[in-house]
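Quick one: the structure is below, questions incoming.
Only one protein chain is missing; all other protein chains are in place.
By written order: A and B. Residues from 1 in each chain.
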Amino acid sequence: MIDAALFSSALGALTPILFAALAGALCQRAGVFNISLEGTMLVGAFAGVAGSWYTGSVWLGVLIAVLTGTAYSLILAVGHVSFGGDAIVLGVAINLLAVGLTSFLIRTVFGTRGTFSDPALQGLDAVHLPLVRDIPFVGTVLSGHSVLVYLSWLAVVALAVLLYRHPWGLRLRGIGEREDAAASLGVSVTRYRYGVILAGGALCGLAGAQLALGNVTLFSENMTAGRGWIAVVAVMLGRALPYGVFAAAVLFGLAEAFGFRLQGVGLPQQATDAAPYVVTLLALFISSARIRRTREST
Amino acid sequence: MKTVAVTLLAALALGAILLAATGANPLEAYQAIVTGAFGPDGFQDTLAYAVPVVGMATALAIPLRAGMVNLGGEGQLVLGAISAIAVGLHVPGPLGLVAALVAGVLAGALYASIAAVCETRLGVPLLVTTLLLSYPAMSFAAYLVRFPMRDEGSSLPQSDQLPADVRFTELAPGLFLIAAVVVVYAVVDARTPAGFETRVTGWGPRFAQYAGIDRPALTVRLLACSGGLAGLVGAVVALGFPYRFIDGALITPQYTWIGLLAALLAAANPLGTLVAAVFFAALTSGGFAMERETQVPRELTAVLQAVLIIFLAAATGLLRKRRNPA
């Protein structure tokens, strides 16, 4: 029951979450609590499908998803950073807006309700990695995913480099820790926060593109189904560290894939649907218990 | 008040642009919303929709008053509904009605308390525990109505119908129950030491601790009330038409999220929460009328709500900034 295909499907399942979690981690580091990941991902998914459908090119679809995600995240940037609105209120409203907007648009643009799919809709092709694909087990796990899956791994590394090796990373970590101190050294808190929120929007756009053009090739109302929230939790579980967030996303992806597999042995889908959430909650218990212990011992 | 009016106008203007973009006449559409929501035909629908929204808004306002966010309203709502159905199907007569309501309250209260204890004992933030526990609850209910509690005569994932004497055939009893709860919340909030202590905690957690307020106990108590009320809302809805639990029927209308927004918008003030929730409910039910009369998809009202809140959040942020310049 635990075989290469399990891990392979886990990788596909976790990619949207990973992208969104990286967005959340980036924002977190600069002191922005971003819970609008869910909605931004949903808008990205819609834009990806619409873009791919109208241009006939899946690549343009992905690009449009990224641009739309970035533009959509402007709401949070302007509302929170420029106007000083509460990030939680805005986040909840942005998520609700995404549901309303995409449901509205699926009717006005595609003239349908619920789900839009069409055999002519271009999805992302699987990439078969040369050499790697021939390695037993590893090949099955690592090869044959969409380009965005590999891009998400690169994004993890890129985030680590940005945070710890680039001046921008130092500055935004500083902003997250003490914004007044950063401002007093001439670092524009506003500009960096806009940067992380918009970059986060682009990442959520990629998350949506992978969800709607990679994992499946369709758009359905509310298809993110809580993945953006899981990303918020993954940021917390991974302490906003790039590799920590990656590990948290992998844990979640494995739990989802494993739960899916359990259906094969007769467990109802609803029981296994809950598995990832329960696993994540348990992981949080364990990690927060460990932190409490180390805090007490020092 | 002026802020609210200005942001409301701004949101309406944006909505008008959207409407015009889809080729509809904005004025006609808005008129349809208003008559749909408050006209003789639509008012009943508005009330019917307002009951769960006001209920959920109040449920989520209770912990929010102390600065605690319960994101697990959906799970508590669904558990309340399915528990009420489970009890209602087995306990006959008027007793069954009461037992079903009590079961709904208990289920929601217990489940929310678990999330509270996870924070107070295990140190995982409430925001996360409530949210994460919500999904298994929804899955559990979805499982129940597909297998053990399924209506054998239907292909849909839904439970059997409640017996005729365990039903709310009219709106009034549910409306009365929720209204009573809102009144109780308002009175407790303003006129009791417990309500005062909840507000103190909302003003500042450190101030509350310093003043001798036991935060862990308060957290569990408030979440129990919050979840209990969410469970009651679930029970009230389940006891009403169509007298059964249908998978997804409590989630799709977004009662919880709209309620949460109303509570957030009013800073959990009892009266403000009520007004905001009723307003949103009216907007939504007016949306159905608008769709009937102008062919504009009713989802537009959801867009309007969200836009209004975004504007309001930004405007209050701006006011705060002006008041205490950095």
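Here are some notes:
We adopt the following convention: a contact is a pair of C-beta atoms (placed from the backbone, for glycine too) under 8 Å apart; a residue touches a chain by one contact, two chains touch by 3 or more.
Going forward, contacts and distances are computed from a predicted model.
For the omitted chain of this complex, the UniProt record lists the protein as "Simple sugar transport system ATP-binding protein", which is one of "Amino acid/amide ABC transporter membrane protein 1, HAAT family", "Simple sugar transport system ATP-binding protein", "Cytochrome c oxidase subunit 3" or "Cro/Cl family transcriptional regulator". Interface note for the absent chain: among B:F176, B:F207 or B:F241, the touching residue is B:F207.
When the whole complex is considered, the residue among A:V58, A:L97, A:L142 or A:V187 that touches the unshown chain is A:V187. In the complete complex, the residue from A:R113, A:R178, A:R239 or A:R290 that touches the missing chain is A:R178. Touching the omitted chain from chain A are residues 161, 165-167, 170-171, 173-174, 177-178, 180-188, 296, 298. Chain B residues in contact with the hidden partner, per the touch definition given at the top, are 190-193, 195-197, 199-200, 203-204, 206-207, 209-214, 324-325.
The criterion applied here is as follows: only the chains that are shown with their structure count from here on.
Centres computed as Cα averages put chain A at a distance of 27 Å from chain B.
Of all residues in chain A, only 75, 78-80, 83-86, 88-90, 92-97, 99-101, 103-104, 107-108, 226, 229, 232-233, 236, 268, 270-271, 273-274, 277-278, 280-281, 284-285, 288-289, 291-292 touch chain B in the complex they form. Those residues of chain B that touch chain A in the complex are listed here as 22, 69, 118, 122-125, 128-129, 131-133, 135-136, 139-140, 142-143, 146-147, 254, 257-258, 260-261, 264-265, 297, 299-303, 305-307, 309-310, 313-318, 320-321.
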